[in-house]
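All protein chains but one are shown at their positions in the complex.
Each chain carries a letter (A, B, C, D, E, F and G) given by its place in the written order, and its residues are counted from 1.
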Amino acid sequence: MTKEKPIVGIVCGSVSDFPAIEETMKVLDMFGIGYSVDVKSAHRLPDDMRRYALEAEEKGYRVIIAVAGGAVDLSGMIAAYTILPVIGLPVKTSALSGLDSLYSMVQMPEGIPVAVVGIGRGKNAGLFAAEVLAVSDRKVRSKLLAYREELAAKTREDAKKNIGKMRASRKHPGLK
Amino acid sequence: MTKEKPIVGIVCGSVSDFPAIEETMKVLDMFGIGYSVDVKSAHRLPDDMRRYALEAEEKGYRVIIAVAGGAVDLSGMIAAYTILPVIGLPVKTSALSGLDSLYSMVQMPEGIPVAVVGIGRGKNAGLFAAEVLAVSDRKVRSKLLAYREELAAKTREDAKKNIGKMRASRKHPGLK
Amino acid sequence: MTKEKPIVGIVCGSVSDFPAIEETMKVLDMFGIGYSVDVKSAHRLPDDMRRYALEAEEKGYRVIIAVAGGAVDLSGMIAAYTILPVIGLPVKTSALSGLDSLYSMVQMPEGIPVAVVGIGRGKNAGLFAAEVLAVSDRKVRSKLLAYREELAAKTREDAKKNIGKMRASRKHPGLK
Amino acid sequence: MTKEKPIVGIVCGSVSDFPAIEETMKVLDMFGIGYSVDVKSAHRLPDDMRRYALEAEEKGYRVIIAVAGGAVDLSGMIAAYTILPVIGLPVKTSALSGLDSLYSMVQMPEGIPVAVVGIGRGKNAGLFAAEVLAVSDRKVRSKLLAYREELAAKTREDAKKNIGKMRASRKHPGLK
Amino acid sequence: MTKEKPIVGIVCGSVSDFPAIEETMKVLDMFGIGYSVDVKSAHRLPDDMRRYALEAEEKGYRVIIAVAGGAVDLSGMIAAYTILPVIGLPVKTSALSGLDSLYSMVQMPEGIPVAVVGIGRGKNAGLFAAEVLAVSDRKVRSKLLAYREELAAKTREDAKKNIGKMRASRKHPGLK
Amino acid sequence: MTKEKPIVGIVCGSVSDFPAIEETMKVLDMFGIGYSVDVKSAHRLPDDMRRYALEAEEKGYRVIIAVAGGAVDLSGMIAAYTILPVIGLPVKTSALSGLDSLYSMVQMPEGIPVAVVGIGRGKNAGLFAAEVLAVSDRKVRSKLLAYREELAAKTREDAKKNIGKMRASRKHPGLK
Amino acid sequence: MTKEKPIVGIVCGSVSDFPAIEETMKVLDMFGIGYSVDVKSAHRLPDDMRRYALEAEEKGYRVIIAVAGGAVDLSGMIAAYTILPVIGLPVKTSALSGLDSLYSMVQMPEGIPVAVVGIGRGKNAGLFAAEVLAVSDRKVRSKLLAYREELAAKTREDAKKNIGKMRASRKHPGLK
Partner (left out) sequence: MTKEKPIVGIVCGSVSDFPAIEETMKVLDMFGIGYSVDVKSAHRLPDDMRRYALEAEEKGYRVIIAVAGGAVDLSGMIAAYTILPVIGLPVKTSALSGLDSLYSMVQMPEGIPVAVVGIGRGKNAGLFAAEVLAVSDRKVRSKLLAYREELAAKTREDAKKNIGKMRASRKHPGLK
């Protein structure tokens, strides 16, 4: 059923944020979680953004991922108009290395929460959304458990392969 | 039912983090959400912390709030052992104004998400936990809506009172 | 005529920002410029804030001073809803020394400008508003010129008095 | 009439700042606002800079945009010699990512205001100048309103096109 | 004997940290100190990492070098499970220039020490490990003394050659 | 035997650094490790400092803890003159929150290592010194193991007591 | 002769900078170097400042110490009008810990040099001025040599006394 309609709303401040959500979408695709993608610039389209946030619950969204770079309070303004959990994904900017994005998102005033993942951590934004859904959706929960196991296996395998290669190169006599 | 057993696990890195969760607890109290408080130092009690995270789901927790200051990766290590949503609450430290806490929490590697609220924003940690629960709990949802209305009303009232006072002081002839 | 109705709108994110505008108001009082003070929290009262910005021109405002601390995009959101010049006044916060306020205000996306004065520089926010009005109001212009002269005179006098005191203390034989 | 003579003075600290004002000029061109461009290095040509600021009003300028990178207090020194509104445009530097430019401009002492737009936000410098002029010029005001509408339309259209492309790529089964 | 089995454990958070330990391994190779290389992601493989740290002494390690980038508390978590000296080697990250890695490693809570070398200073991590071993191993001590002499000689020679080249270029008449 | 003569050399840049080593000394006292305390300002007493470092091994020191605040390269200069492991303990300064101390210590050039503990983490400097000694001293090793157990026990007990108090206050109905 | 007329010009941006020059004056008093103190705000009294810099050589100054806090380019503007060596003394500000002062002073554009001492390092500003004078004044040179010896002696004595006290307290059994 989660495949039929979007339950995660991904909202970007600009189309230039799209590369940042590539991994977010892949994670949700992999978990079979339907989502929508919108661009609702807080500053250029404030009323579109407002409507988006006000109608979010009604449209069936259960979590929102708000993506923005620079001094853009998109996640905060979305959170101001909805009580859905809003996950902030700050995007690296050229001028201040993403610190402006991070600061603009994270220090929300008390009362209106936003929870922020790392700068450019699009995959984690998707995974956190899945974890929130998994609180009441056993299928997503199972997929998360499976994902973790694969991740561990892949990490182990990668390590093994790379250490093997290093050993094979015989460049390091001290390596036991 | 949410009153009967803890469904939010608040885990601190140290007892010195307790002032930081005062508001978190008040919010959960107000919403009738049961919670537990534990101190599981990632570095001093790594195995206690590990067990805490491994048993969290079984104990009935649906969300975890991990609280820490300094270079303490409590939220990240908890997240490493559970797929429950982990909300990071960074605490201000004396040496680096809390930036070390924020950085230590927020830049998690891809695969293991933590979502972070502002430095010292204990109330928002509680509210975000409530929002996550509200995804599948209509009672919490209603309380969140009511809370927002009260917050707005209180903010308006406070503003009115304070602007009234300013006007009454007659110190500012330009104030219309 | 500038005395009769407010032409500068001062809008704060919170009543706790009031100390930051004390000097702003004094400057406007001194110049005989009428102003209003409002609290329209971008996050707690988003629709009040929106209405404030949408109605600002109609109410006769010619300049807006938006005051906020932390990750509060009040100035940016006001600017999103009006083409009046919006002056951002960042307020020092305890967690990140006001840097979060400054960054949140200053790095606006292209298209929607906000111009920011220094952290806690309330007087300069008022003076800049006066300078904007003086572009088309010769009375304000004259007052600004007079203010500058007084400021110079006062600075000279203060310097003279303090250097005199230092000299009189006879603590510094090298001071000629 | 605004087409006939420059009413905005753009003054740079160095010819190397010219790329930073390309967008500033385009905005003013588009709005039919006449402007001049000068290079008056605060440190290399202090007396040229002084004369520029002292004669600015007489030449008919109503707003000044001061552009500089590094520890160059061009905007502040211009502001010291005129009561015209001075908009500071900090330029990114290689050594300290523009933070030195931003700090050097923004923390002006009380009494002599400068209002600063984002690092490298040349378009916003031009737009803010237009907003200041629009306070007393209805033509500029109309153009600003039209610009905002176009900006919104273009943002919406861009979003639509890009989301359409993403959908057409069929790479994301979860995208509804 | 030190050639026969690993006495330094190098543990990375990810295979992407391998370039950072190239110099570390070369130093240990040069000194004839045996070492192992492992990847034990604190977050992706928390139990592998735990076992690694718990078994480290038993395996014969005397020093551990923990290598990580971003908000990865690998060194701290290893230190939590062993009393072997843990040397933290922070790796430069793209988002926050390695400051997040440095902060995440260095501000350990009192009781569980980690000692950190510079961001990306892999050679120094290896040398510090050698210095720790030299406290009780005279062969390593002799090699360290010899290394220092070579380093000084090489630095002197390099300087001489480069200054000679500069002089030979005759580009600088003032150079005596 | 470790009680009879100093084997850890604590060297401060200034007597004002003494409060920072109070915990360092307590740890070494507790472990029965003899140590000396000296003040050898790198800048005010460069030759005293040099002699200190050159004679350190001969005097029987096995580890050096160098303590300094501000732009004082004491640890680096000591390391330049000895191959003993040098542990840097940066001290918080008023001007730049200790960041200058940390940066001045940690980014040593390749070839001459210093390993740095957290700003103001005097206890960890002592513990790390003990861990280095424990590599070849089983008594210190046993004491470190015992210390860890006590630390864990004390942390658990403190937590229990404080959570008990919180529960007893009956202020938090949600606390289960 | 150096006693008869001022040869060092100390120029502050504000009377509030006076505490910062207390130590500067003491050093110059001690060395018998005559100096003047002036307040020439770059922004409030730009023409007084300009005249000060233009007449500095003529008045007999050989070195200038420019003192300022915040985004005040006093040292740079003085340097723009004179070829006397200008020593910048940045003063700690409340908003940005003096970093704004330091950045505003230090990153001067190529061609117009300012050399900066540490934030709040008033004594060093005086000493550096003395060193510049000592290049051609043997009396000042002798006094500098004597000062260094006293400084070393005093540092040694202080260290001895304080270590003695520590030893006498018998609180630290490990202290040998």
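Following the convention adopted for this analysis, a contact is a pair of C-beta atoms (placed from the backbone, for glycine too) under 8 Å apart; a residue touches a chain by one contact, two chains touch by 3 or more.
Just so we're clear, the structure is a prediction, and the values are computed from it rather than from any experiment.
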So which of G:Cys12, G:Leu45, G:Leu74 or G:Ala125 would be touching the chain we can't see?
G:Ala125
Of D:Met25, D:Ala66, D:Met108 or D:Ala134, which sits in contact with the chain we cannot see?
D:Met25
Residue numbers in subunit G that touch the chain omitted from display:
23, 62-63, 83-85, 87, 102, 106-108, 110-119, 121, 123-125, 127-128, 131-136, 141, 144-145, 148, 151
Which parts of subunit D are in contact with the chain that was left out?
3, 5-6, 14-15, 18, 25-26, 28-29, 31-39, 41, 44-45, 48, 70-71, 94-97
Touching residues of subunit E against the unshown chain: what are they?
92, 97-99, 118-120, 151-152, 155-156, 158-159, 162-163, 166, 172-176
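Everything that follows uses one rule, which is that only the chains that are shown with their structure count from here on.
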Between F-G and A-C, more C-beta pairs in contact link A-C
Between subunit G and subunit C, distance of the C-alpha-averaged centres to the nearest whole Å
34
If you average the CA atoms of subunit B and of subunit E, how far apart do the two points sit, in angstrom?
37
Subunit D touches at least 2 other chains through residues 99, 106-108, 111-112, 118-119, 151
